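Every protein chain but one is kept in place in this view of the complex.
Each chain carries a letter (A, B and C) given by its place in the written order, and its residues are counted from 1.
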Amino acid sequence: DAPFALIAGPCQMESREHAMMIAEKMVSITRELGIGYVFKASFDKANRTSLKGQRGIGLEGALPVFEEIKAKFGIPVLTDVHTEEQCEAVGKICDVLQIPAFLCRQTDLLIAAAKTGRVVNVKKGQFLAPWDMKNVLAKVTESGNGNVLLTERGASFGYNTLVSDMRALPIMAETGAPVIFDATHSVQQPGGQGGSSGGERRFVETLAKAAVAVGVAGVFIETHENPDAAPSDGPNMVPLDQMPALLERLVALDRLIKSWR
Amino acid sequence: DAPFALIAGPCQMESREHAMMIAEKMVSITRELGIGYVFKASFDKANRTSLKGQRGIGLEGALPVFEEIKAKFGIPVLTDVHTEEQCEAVGKICDVLQIPAFLCRQTDLLIAAAKTGRVVNVKKGQFLAPWDMKNVLAKVTESGNGNVLLTERGASFGYNTLVSDMRALPIMAETGAPVIFDATHSVQQPGGQGGSSGGERRFVETLAKAAVAVGVAGVFIETHENPDAAPSDGPNMVPLDQMPALLERLVALDRLIKSWR
Amino acid sequence: DAPFALIAGPCQMESREHAMMIAEKMVSITRELGIGYVFKASFDKANRTSLKGQRGIGLEGALPVFEEIKAKFGIPVLTDVHTEEQCEAVGKICDVLQIPAFLCRQTDLLIAAAKTGRVVNVKKGQFLAPWDMKNVLAKVTESGNGNVLLTERGASFGYNTLVSDMRALPIMAETGAPVIFDATHSVQQPGGQGGSSGGERRFVETLAKAAVAVGVAGVFIETHENPDAAPSDGPNMVPLDQMPALLERLVALDRLIKSWR
Partner (left out) sequence: DAPFALIAGPCQMESREHAMMIAEKMVSITRELGIGYVFKASFDKANRTSLKGQRGIGLEGALPVFEEIKAKFGIPVLTDVHTEEQCEAVGKICDVLQIPAFLCRQTDLLIAAAKTGRVVNVKKGQFLAPWDMKNVLAKVTESGNGNVLLTERGASFGYNTLVSDMRALPIMAETGAPVIFDATHSVQQPGGQGGSSGGERRFVETLAKAAVAVGVAGVFIETHENPDAAPSDGPNMVPLDQMPALLERLVALDRLIKSWR
């Protein structure tokens, strides 16, 4: 029943300067609101719709920046891993290793992430029922790591569309793992723009409010100072200057519903 | 931005005494909470899964009871209509005529309901996209009746399952019509028990909280003093004695989110 | 294991001349192919997307034409009914009363259709699992009429899209009722054109071949000499002059697979 923590940052780590700028802003916003903050950025977008999509600055480029962010701001950092090999390197620096939704059933990746001893945040596959995440969770815990987060990010609903089933939040919470709601990818329209995925940013607030009212341990929101110019997930990211107002509302909702427990 | 109104009552009008008892309790609860209340009951369950399902006391039996409830408690009453013929008779007494989800595209029924001049509450079909409700709405308004409510009650999601897409609420609200969230039928499992429909009562609060946090004009909840003994929709109905606590929470959420406008 | 019968005709009965023309062509085509033929036309499109959609020539206009078609060609005729009242009148002339998919759970309509003693063809609702059609079937047979056809016409798959689950054909056949595949409405895109439904005619042959290869008692295909000028379902109808080639293929498939029993 602690206040929700925020996982936020740009979709991609675009550069050291950009990452530091976003981290600084988000640290300041979340301190003011009194909520925990985890910086998030991807060093590689491994499943872009098209080969032409930009993939990011890579593992070697990103790790020193994560290190600097941790040192400078004293906050935990999260990034996603796509192969067993990446886990060890990422685990040396990052506090949370995130398993992408498409990869949530890849046993070796889950085990390799587990072995780092870091927190593992598994995104629920768009093809998976919420009650089946207990099997995914068990792959990590049975590998000796009990620090697992489960993230809802939408379920396949016909073609090129996701739907957020709010019942998934209490169902996954029954496992005992903290549950995160990813308000950014839940509004994605997979493949919806032909050569890239679309999204409906206007529903980020809608779905985030719904999820917080239901009750979550964390909220995941990608943000950018100019989303329409971002190299990936632009249609889903919240403009940085709109984050304070959005978060203020989510914090108020969270406080209210957690006062009832 | 007025507080949400509650549409509530038993699934079926079982008897005069039963209806009066529920109405009295709900009037008392909602007055205390300072929210509007519309009594709901069905006089006929016209699409039971099986012929063996009980269908209710019928139009002639129900109308005098609706009349008595209006007179005694000074509250509006709602019931659902299934044929054009019923509209006129129901329209003489009931304040709101509700169009069942399966029938939401039946033009003649919509027109007949519109012609009564009463408020028409159209439930969105489980097979319909939220943006297509503007066409349904137009059938009523173009028939000269601008008093239309649109109700979300879940969308087909594979077999025997519904999912509540919270984006549907703001999408339908763009039409200008007040939007209601039906937390009872949204947790239905259509045909899920072989000869009757199942449901998951435990998610009524989950989905109602989510919808209220997103913002609605009304909430629809069926209730019964002993749901497991009720002749229909038992698995989805909220026990009467749990309504005060549930509504208190929804009212608090509603106040909070409407304070932001 | 008899050859499949064809239910075909224009979506709407547009005029006596038009209906007679289509019937004559289809009688000639199906005689040549040696398959049974049932003429189909709707006298009223009761659930158009918009009030502006044309609804047809009405019951009084249509019944004499159905009578003339039966007399002239010696073939059975089918039309859809939307209210209990229509059943009796339609049942005096038409050989098959069809229950629209949206109405497949309306008990009184099913009973009224059953009481005519005519064959009742129930379309499976887009919101219904195939195994739940046994409950729908029972409503008719328990009303004293064992002549029931069950028709597959697509299941809701996200918004504005249907999907044809070929497993539904053997599942419904387990009830013992002859199963029809409606290749026209299965390619519909409900509400897909804003003010009207869209469709993808190019997939009629795809889905019809698949269904016939699985095994069906009948195939339902709407046809028109100029579909793009038709008042309804134009995007889904097969041009009349393409029917012989399409049916020839379906008949060959049907013969092959039925030779295995």
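Definition applied: contacts are C-beta pairs under 8 Å (C-beta built on N, C-alpha and C of every residue); 3 or more make two chains touch, one makes a residue touch a chain.
Computed from a predicted model, the values in this text were never measured in an experiment.
In the complete assembly, which of A:75, A:129 or A:173 touches the absent chain?
Residue touching the chain left out of view: A:129.
Of the listed residues C:85, C:142, C:165 or C:225, which contacts the missing chain in the full complex?
Touching the chain that is not displayed is residue C:165.
Out of A:48, A:70 or A:255, which residue would touch the omitted chain in the full complex?
Touches the omitted chain: A:48.
Which residue numbers on chain B touch the omitted chain?
157-159, 161, 163
Residues on chain C that touch the omitted chain in the whole complex?
Touch with the absent chain occurs at residues 155, 157, 163-167, 169-170, 200, 202-203, 206-207, 209-214, 249, 252-253, 256-257, 260.
For the chain that got dropped from the picture, name the residues of chain A it touches.
46-51, 55, 82-84, 102-103, 105-108, 125-132, 135, 138-139, 142-143, 155-156, 159-160, 190-191, 195
Assume only the chains that are shown with their structure count from here on.
Would you pick out the chains that touch chain A and also touch chain C?
Expected: B.
Name the most central chain, where centre means the mean of Cα atoms.
Located nearest the centre of all protein C-alpha atoms is chain B.
Chain A to chain C: how many Å between their CA centres?
One centre to the other, that is 48 Å.
Compute the distance, rounded to whole Å, between the mean C-alpha positions of chain A and chain B.
Averaging C-alpha atoms per chain gives centres 36 Å apart.
Calculate how many whole Å lie between the centre of chain B and the centre of chain C, each centre taken as the average of the chain's C-alpha atoms.
Roughly 33 Å, centre to centre.
Among the residues of chain A, which ones contact at least 2 other chains?
In chain A, the residues touching two or more other chains are 157, 163.
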